[in-house]
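Sending over a structure as structure tokens; questions will come in a sec.
The chains shown are only part of the set, and none of them has been moved.
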Amino acid sequence: MPQPDHVSALPIGDPARLDDDLKAVYAKCVEKLGFVPNVLQAYSLRPQKLRNFIAMYNELMLGPSGLSKLEREMVAVVVSAANRCYYCLVAHGQAVRKLSGDPELGEMMVMNYRVAKLDRRQRAMLDFAWTLTTTPHEIGDAHRAGLREVGLAAEDIFDLAETVAFFNLSNRMAYGLDMMPNRDYHRLDR
Amino acid sequence: MPQPDHVSALPIGDPARLDDDLKAVYAKCVEKLGFVPNVLQAYSLRPQKLRNFIAMYNELMLGPSGLSKLEREMVAVVVSAANRCYYCLVAHGQAVRKLSGDPELGEMMVMNYRVAKLDRRQRAMLDFAWTLTTTPHEIGDAHRAGLREVGLAAEDIFDLAETVAFFNLSNRMAYGLDMMPNRDYHRLDR
Amino acid sequence: MPQPDHVSALPIGDPARLDDDLKAVYAKCVEKLGFVPNVLQAYSLRPQKLRNFIAMYNELMLGPSGLSKLEREMVAVVVSAANRCYYCLVAHGQAVRKLSGDPELGEMMVMNYRVAKLDRRQRAMLDFAWTLTTTPHEIGDAHRAGLREVGLAAEDIFDLAETVAFFNLSNRMAYGLDMMPNRDYHRLDR
């Protein structure tokens, strides 16, 4: 498959010269996914920052939480849709397709999450994600009360807020560096 | 001094039950600042996330970079002004006052950075921060070329983008949890 | 395949009672596509309006024009992305995939057309589509001059403007009636 024009608008680190712990991360990606996600390659220009990014990402998206992994990915896509971030929509849209086994759900998250038939809990989470992304000053106690009402514990609200916050970070890294996603995502889990 | 009404809208971790590494962070804060920043207390509800947040923050704001610490703080305040984030404006506005020795500069960053008489490099950095925060889809090659023209190396552009991105994260954590800053900041470095 | 929850929030016409010309349209759709697009079913509540819609659509998207059919579909998707219209993104995103043979191009049009590597002519057309959709009062002589410069004749500019205008109509019909697209589109041409 032809590779994309670029990984990042900035130079990327030479994989052969990375520290061993980062080489191990790359190797694990190739083993599990078949490729190294371009975001890691783009971040490798600044290895310590790459290390911190991976640590935060893994805890956030893969660590223990009252939010399911699918819910976290749905939030990731809705935030990225609000910001129209190509990289994250491609990569996390695929994750929603894979974790849900429902390609339409992935498309809905990308295009307009409001058309999806969701339970009240998930709808409330995604509305919160949209508002905290686009007009954060509108978030108030009523929103947190609404989340509690549909069953979120304090830790869940924390995890939801951090997921929204993190993708507002990563969307802006993708725009700031013009990161392009690996083409491999497109055909997966259709 | 009376303490603020709350640190966070969510419960916070009991300082006495934190792991030793986090206790050490708290102790160091008290030693250096005289208090534990409320953002750390708010994050302590989720200790591993607190650890990751601290690691990313320290590398970003205190680690080696072509951007001076003052420049990073100026970016932090301009992002937080765009998002009207009270917590970060209070905490990082103080940092600008302290690092610059110029209280007016701090006020300008908080209120409207465009009135400040800055050199072209700093003005370009802050314009980039504003645009990447408020309308990230407008960022393109021309903006990165503009940054190179005023002397930023690739690593500097990376660090600038990550600073903007990080405060878009932390502003949303502050809104999502309704974090209030320690009152101690207000009177410092006026 | 299970059918979507609804075609439209309003009742739809009984296919068995449609006039013969409209029955013929339905039959032709089944023959060519395998299904009747839900937009036609939704419009069948008002048969004369359906007739007019089909006539305008067919001339616009399939009739003779200096814009290729793929270009017209790309414009359709970019307008629908600006308006976040699920129906039109699903249906015309598939058309871009099919006509271009390039599924990634379809995704780029849906998610953020600015990341696509396009020639100047197509980029100018899509920029015009975005601006005429989102901030029409900004369109002026300079935009039309820019289109002429990349080779558009007067008739091409007309056709481009009408394509943009038409999908601003159809996006609002989809929102106004809560039209849902046929599920068949999702798996086609991946």
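For reference, chains read A, B and C in written order, and residue numbers begin at 1 within each chain.
Heads up, the rule we're going with is that contacts are C-beta pairs under 8 Å (C-beta built on N, C-alpha and C of every residue); 3 or more make two chains touch, one makes a residue touch a chain.
Just so you know, these numbers come straight off a predicted model, no measurement behind them.
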Checklist entry - Total subunits of the complete complex, with 3 given? => result 6
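Following the convention adopted for this analysis, only the chains that are shown with their structure count from here on.
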Checklist entry - Counting only C-alpha atoms to place each centre, which chain is farthest from chain C? => result B
Next on the checklist: Just the number, please: Cα centre separation of chain A and chain C in whole Å.
Outcome noted: 29
Next on the checklist: Nearest whole angstrom, what separates the Cα centre of chain A from the Cα centre of chain B?
Outcome noted: 22
Item to check | chain B and chain C: spacing of chain centres that average the CA atoms, whole Å | outcome: 44
Next on the checklist: Multi-chain contacts only, two chains or more: what residues does chain A have there?
Outcome noted: 84-85
Item to check | Of chain B, residues touching chain C in the complex | outcome: 137, 140
Checklist entry - For chain A, which residues are in contact with chain C within the complex? => result 5, 81, 84-86, 89-90, 103-104, 107-108, 110-112, 115, 117, 180, 183, 186-187, 190
Checklist entry - Okay, in this complex, where on chain B does chain A touch? => result 9-11, 45-46, 48-49, 52-53, 55-56, 59-60, 63, 83-85, 132-133, 136-137, 139-141, 144, 154-155, 157-162, 164-166, 168-173, 175-178
